[in-house]
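With one protein chain removed, the remaining protein chains of the complex are shown where they sit.
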Amino acid sequence: MVEPVRYAMIGGGEGAFIGPVHRTAAAIAGNCQLVAGALSSSAERARRSGETAGIAPDRSYGSYAELIARERALPAQVRAQFIAIVTPNHIHAPAAIAALEAGFAVLVDKPLTDTMAAALDFQAVAQRTGGLVGVTHTYTGYPMVRQVRALVAQGRLGRVRRVAVRYTQGWLATAQDAAGKQAQWRVDPARSGLAGAFGDIGTHAFNLVEFITGEAMTRIAADIRAAVPGRMLDDDGAAMFHLAGGGRGTLIASQICTGDANGLEISLWCEEAGLHWHQEQPDRLRVVRRSGPEEIWRAGTDRGWLDPTALTAVRLPAGHPEGYLEAFANIYHDFAEAVAGRVPVHPAYASLADGIAGMRFIQAAHDSSAQGSGWVDLVGETR
Amino acid sequence: MVEPVRYAMIGGGEGAFIGPVHRTAAAIAGNCQLVAGALSSSAERARRSGETAGIAPDRSYGSYAELIARERALPAQVRAQFIAIVTPNHIHAPAAIAALEAGFAVLVDKPLTDTMAAALDFQAVAQRTGGLVGVTHTYTGYPMVRQVRALVAQGRLGRVRRVAVRYTQGWLATAQDAAGKQAQWRVDPARSGLAGAFGDIGTHAFNLVEFITGEAMTRIAADIRAAVPGRMLDDDGAAMFHLAGGGRGTLIASQICTGDANGLEISLWCEEAGLHWHQEQPDRLRVVRRSGPEEIWRAGTDRGWLDPTALTAVRLPAGHPEGYLEAFANIYHDFAEAVAGRVPVHPAYASLADGIAGMRFIQAAHDSSAQGSGWVDLVGETR
Amino acid sequence: MVEPVRYAMIGGGEGAFIGPVHRTAAAIAGNCQLVAGALSSSAERARRSGETAGIAPDRSYGSYAELIARERALPAQVRAQFIAIVTPNHIHAPAAIAALEAGFAVLVDKPLTDTMAAALDFQAVAQRTGGLVGVTHTYTGYPMVRQVRALVAQGRLGRVRRVAVRYTQGWLATAQDAAGKQAQWRVDPARSGLAGAFGDIGTHAFNLVEFITGEAMTRIAADIRAAVPGRMLDDDGAAMFHLAGGGRGTLIASQICTGDANGLEISLWCEEAGLHWHQEQPDRLRVVRRSGPEEIWRAGTDRGWLDPTALTAVRLPAGHPEGYLEAFANIYHDFAEAVAGRVPVHPAYASLADGIAGMRFIQAAHDSSAQGSGWVDLVGETR
Partner (left out) sequence: MVEPVRYAMIGGGEGAFIGPVHRTAAAIAGNCQLVAGALSSSAERARRSGETAGIAPDRSYGSYAELIARERALPAQVRAQFIAIVTPNHIHAPAAIAALEAGFAVLVDKPLTDTMAAALDFQAVAQRTGGLVGVTHTYTGYPMVRQVRALVAQGRLGRVRRVAVRYTQGWLATAQDAAGKQAQWRVDPARSGLAGAFGDIGTHAFNLVEFITGEAMTRIAADIRAAVPGRMLDDDGAAMFHLAGGGRGTLIASQICTGDANGLEISLWCEEAGLHWHQEQPDRLRVVRRSGPEEIWRAGTDRGWLDPTALTAVRLPAGHPEGYLEAFANIYHDFAEAVAGRVPVHPAYASLADGIAGMRFIQAAHDSSAQGSGWVDLVGETR
């Protein structure tokens, strides 16, 4: 029997959306076991939340500092092997740095941190300690996203010439919509950081572009705003961008697009084919070549012609829909494998470098928008 | 902390499709814990499979008889609270009867049994012992299937006038296709029973019709065959049927429909609206009324206007696709709740009566087909 | 300049649906010219309707008998070259027979006639006179219907094993719905003939099956009824059928399917692929092979890889949707070409033999339904 990889969770307690998602994803992954947690910054809520999550009372801690200190003191065969950080953005860096310093691997939700400075601190510690870091850009866990990446990477479709990505949601369409727990911290600069929608979902769109094309975004011209009166962070914006290989694109990230639920979709046109994917119909990759019928690719364990990176990301035969939780499970699965020393060829989780690139994207988009939407370079090696 | 409900599994070992599905579904459900198993009829394979499934060695048994005897001997706080039976059809009845006699609740895969006689034995024991029985008709676990049932049941759409249901797969399209472990027993009368496709998937289609309409199917005229030369059980067929409320319909069940993966779809037309659902796009219920735009219903925890039976069957906000495993998880969740004494209002699992009705459907379809496709009544109370 | 082919029209005056459709289709065809008409059985309405249709007053006649007599008397270079009959069903045979006897080619709407006896009279006269007869089964005029026929006929997809066709409409869902001019004659046995929905739309579905498969339907078991109280002709029914090549299928024809507009759709499964087409998205042919991605075929003059019969049935580059009127125009185009002696290889119009086959289908369906839904053979050479 392969032992599951033990993990602890920071954040994700009562009322959180993403905490239960992480835990269910880990349960589906099948190679992870939740053994400890500091699920809330309130000790009492942390205890209650830990109970609900099935964490033994003596490993349900009142703060992330306590969790790290106490878990580190446990025998190696018992203590958590990695720590998942699913708090609001401003806690990401301090918690991750503390965890890395204590020798834990870290799986952190996106965006990497609240500020660019925090991101660079995080990076420095990771490099010094050599700790493993993963970022949960959920959407790269979908089999068909991995298939499209493989199709592009094989080179037979030619160079990428144009990309259109958009991530549109409607749940923050009005001032009243932002009253819930999920929304409150997202519209608060102190907890969310520089960016609102461009950080929360724009970074997903950005990461998807770089993941699928295998190219760095090199410059950006953006037009971002807080559309709802009184809001302090951007909730609506768009950008034009250039890719390292000469392709160009547009990116929309908005949380005031009434009626849209979780509308992440991407089209990219290579020289020999266009490829189209929409997160709300994740098991449908449309490929349209210069000639011949359109192709609809779907996943399934019985579809040996799929790229191995897609085939290993699906657990059921074709026609049995998998969704968001299964995509997320692939992230957990691959990170746990890496923690256990069985490194996947194309892991489903994003790297620290991807996370840093996402922060540069946020910064550049805001800089461009603030100075009349002119071009701003995304400096640094992004991938 | 709410204690999870402990369960044991019979069948579902190495090479099985449905065993891992049940176990992952139970993991997603969040209120179940696998504590014991007899995952194969070969003791050695049972042991290996149990290890993979994370079952403690001392509760991984070599046969279902051993499992039942040994678990029964454990203290009430330790032993399994229900037994999931996921074997080929001919084992369903003996294992279920043994489990019921030993006081266990039973969750059994469909079809209920291999023969009508076995089904009636099963029913008699269940009635005598009073044991709880559930049948895993997966598709009634989907939120939008539950929503369409609620829309019909509310009565505002008027009576059901026509139904078209089909369940088409292509995986047994050729003789060679039936060589795999999944296929072998399904085309073997000794293990599958009277029916092939009409039992394996036709019963799902039948159950979906009765679940959604809330009506019994009263008579059937069927045209069934083994299309692939040499095959001993039906792999392709169709039927016309009447419903208790006066509606009429057609049903197709075939496993030789090349290209189809898991094509279960249903249209039903009530006096005031048509309703359309396809399992491969499960989060999309199309409702077309006499006047006005078409409606597309989708699930999401943030959609308070959904029927409670649908709303409680979804775990993510709209736009985060859930699929087959989550539907199956709802079956496990509700059955575990019922075992724990917290009976859901509209449980997602099918009842023993539903399972018996499915057996009558198989029998009547074969009788009709054998006698020139004339009408055959489905006697008995079916719901 | 190629001279357009001159035609006259019987029926299709004020309030008619199909008359303007025929005339617009002919205008799109580009090789036809309407020169005469008897658009109504009321002389006054015929005159007014002819004026609206742009027919010269001296060639707008008060009855079909007058039209035939007067046109026949005109010089060959002036008189109509074919006569389109678009009346209620009971007029088809007498008008067509008179036209054939007078030497005119005849293009008649479906079903061929009101009764089987009338159909055989029609056939006898056509055979004796040698006059050209076409039947307007609109849907065979669609490019993608022609493409699917070609794919099947090429033989590389193997034999047809199962067909599911349905033609569902909701416009006669209630008794009140049948009050309009379009509906009145369709529910009146004196004008419509033996069948209601099975004649009006069931014959389209039947013809589509035979056209696409290239096979004759050999036997049928049907379950037909008048669902709306007080209605004298069938408005709802279904059937199972066998094909000459061993395939089997189901057919639904109903005009009480609330919410459906003009829902003609067909799936057929050959040994090597499934093919799926829906009239309401006519430029989308889904082909799913045993292996590899699904294929979506679309039409366009720039798509040289299409079968010639499909390619010549489209007039715009891909992405410029064509619809019902353009499909109908292909019928007119090909019939006019045939009248002018330029016979198309695979004409878009149905033949007299197809029309006779349709009548046999209606008769057999009603016979089967009346005798407990047992099998009834469709005798005669149907294609």
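Of note:
Note that the chains are named A, B and C in the order they appear, and that numbering of residues resets to 1 at the start of each chain.
The criterion applied here is as follows: a contact is a pair of C-beta atoms (placed from the backbone, for glycine too) under 8 Å apart; a residue touches a chain by one contact, two chains touch by 3 or more.
What you see is a predicted model; the values in this text were computed from it and never measured.
In the complete complex, the residue from A:C257, A:L285, A:A329 or A:L378 that touches the missing chain is A:C257.
Across B:A56, B:A69 or B:I296, the residue that sits in touch with the chain not pictured is B:I296. Among A:G15, A:P189, A:P308 or A:G374, only A:G374 touches the chain that is left out of the view. With the whole complex as reference, residues 1-2, 4, 17, 20-21, 24, 27-28, 30, 51-52, 54, 169, 171, 260-263, 279-282, 298, 300, 302, 315-326 of subunit C touch the missing chain.
One chain is missing from the display, and on subunit A it is touched by residues 161-162, 164, 166, 168, 170, 173-174, 221, 223, 225, 227, 236, 238-240, 248-250, 252, 254, 256-260, 267, 269-274, 287-290, 294, 372-375. Residues of subunit B that touch the chain left out of view are 287, 291-298, 305.
Please note the rule applied: only the chains that are shown with their structure count from here on.
Subunit A and subunit C, compared by their mean Cα positions, are separated by 55 Å.
Subunit A and subunit B have centres, each the mean of its CA atoms, that are 35 Å apart. Counting only residues that touch two or more partner chains, subunit A has 298.
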